[in-house]
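A single protein chain has been removed from this complex, and every other one stays in its place.
Labels run A and B following the written order; every chain starts at residue 1.
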Amino acid sequence: MNPGYNYAFLDEGSKKEIRRKILKAVAIPGYQVPFGSPEMPVARGWGTGGIQLTLSLIGPEDTLKVIDQGCDGSVNAVNIKKFIGRVTDVRTTTDTICATLIQTRHRIPEEPMTDKQILILQVPFPEALRTVEPSETETRRMHGEADYSRLWLYLYEDIVKFKEISIGARYPVMVNGRYIMDPSPIPRWDIPKLHQAETLYLFGAGREKRIYAIPPYTEVRPLEFEDFKFRVEEFHDKVCLRCGSRNTFLDEIISESTGQRTYFCSDTGHCDKVLAAQEGQPS
Amino acid sequence: MEIGDEIMLTQKTFRGLLQAMSHPGEIIQMDPIKTPVPTSPEIELLYPALLTLLDHEVGFTVIGPEKKKGETTIAELTGAQVKDSTEADFIIIFDSESSGEITQAKRGTLEYPDTGATVIYRVASLKTGEDARPRVRLTGPGIKPEGITIHPGLPSVELDLLKEINAEYPLGIDCLLIDPDRRLMGIPRSTRLEVF
Partner (left out) sequence: MGYVAVKGGSEAIEYSNTLLNYERIKGGSAPLEIDQIRDQLYLLVDRIMGEGSLYAPDLAALAIKQSAGDTLEASLMVRAFRTTLPRIGYSLPGSAQKMRIIRRISAAFKDIPGGQILGPTSDYSLRLLNFELCQESSKTKEESLRTLLGELSFPDPNQEPFLESFPKVIEILRKEGLLMESIPRHHLSTDHQRTVFDLTRQSLTFPAPRSAQLQAMARGETGGLLALAYTNMRGYGDIHPVIGELRVGFLPVTIRHPYSGVPYHVGEVKVTEAEIIARFVGKEGPPKFTLGYGLCYGQNEIKAISMAILDRAMQTEEPQAVSENQEFVLSHIDGIESMGFCNHWKLPHYVTFQSDLDRLRKARDQEEFIGPLDGELS
């Protein structure tokens, strides 16, 4: 650990402010709490919100996992893990089950998390209504008055135009029957994991300076119509070429040499485990 | 206490507070933190929460007996500013009831409901036998679908006030209850209370 910096980099005053805001976020599920968001040595847009949350929570008893697009080896995830490791000396892991804190960009791990774990999501766009309204003052009002008609209209128009709701990732959800929330750019595949989960989800948008939360056992419903229900991505008969999984979110890779499409588990930690189990090795 | 110790102790305390607020009704065991100078047992008991959450950027008030003394001590210990109940971000109640004053607390606005106050109660006991009254059934976010029944150590009068204040969700106040054995329970405004 670098002796020049405070434990977990942030000064205690910043941690305190973030901690107060986290508690408020948890008390009002799905509502975006504004916070000071001091600068990090990592650029804005690259996970500062998630990092600030992790640094405000983390302690020597934690075990940290950091993923990006589901992958522990992704360059930015590695970089973030290195930074947090430098300022805390914390144990790290690529195994979802062993982690107590998981910081993630754009995916929820395949293995269900327990109430001894916390998932911290990095958020680029905290405002679900931004698609229909650029002004923060106005979207604040809309949330305050639960005036979500314009978003519903947007979805309706989508269906009229495309016979489908065209939103892929960042699919808007209704939290605790009160707030429409942007779940961050996780694929639709991951949306059902938010509903009545065992684990606490914390969302950090550093650049936009917002924190929000979904406590365990909370109602989280993707927006849908009676006749146009929410659907997750379909992989049909595709399997992971590496471990053979049929029930995970898959990355599509196009081979340079053959032009063929192959598929691999996006959640590399999970893929490792399944493979190891098949090969009869401890993971 | 060394600065380094304080950093670690407040981190641990915060994880307890977070667990409490995200699992309303669940009882969390807290570790003590020694005050730098001798204070009353009430303040010593609440000190971990106060040290973790309060600083010069927030306002607070004490409701109940020894109000002035409590406010002076807590201001010295944390640097937080003394305010009245309508402006305080944190309301400290040593006696498990506020004589109605809790209705003055900030509940936030529709645009910024998070500005509603946090109330820290010192209650007589969080863990009591089956016959303890009043018993409350809690439902809502953080609680399994079947709900949880608890004894919050607050009198019915106070519980009724909380229900009334939090009836217009998302406006409301969020509560932390701490008993002399350092047991902690959280009741955020999102929790629905049914008093038996």
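Throughout what follows, a residue touches a chain if its C-beta (ideal position, glycine included) is under 8 Å from a C-beta of that chain, and two chains touch if they have at least 3 such contacts.
In this text the structure is predicted, and so the values were computed from the model without any measurement.
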Residue among A:Tyr31, A:Tyr179 or A:Phe264 touching the omitted chain: A:Phe264
Given A:Ile22, A:Ile58, A:Ala77 or A:Leu121, the one touching the chain that is not displayed: A:Ala77
Touching residues (missing chain, whole complex) on chain A: 4-6, 9-11, 13-14, 17, 34-41, 43-46, 48, 68-79, 82, 94, 105-107, 124, 135-137, 140, 162-170, 185-189, 207, 209-210, 233-234, 236, 241-242, 249-259, 262, 264, 266, 268
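Note that in this section only the chains that are shown with their structure count from here on.
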Averaged-CA centre spacing for the pair chain B and chain A, given as whole angstrom: 30
Residue numbers on chain A that touch chain B, as the complex places them: 6-8, 12-13, 15-17, 19-29, 31, 33-34, 56-60, 115, 140-141, 143-145, 176, 178-179, 196, 200, 213-219
Touching residues on chain B, where the partner in the complex is chain A: 4, 6-8, 10-12, 14-15, 17-18, 21-23, 52-53, 55, 57-58, 109-114, 116, 118, 140-145, 169-170, 174, 188-190
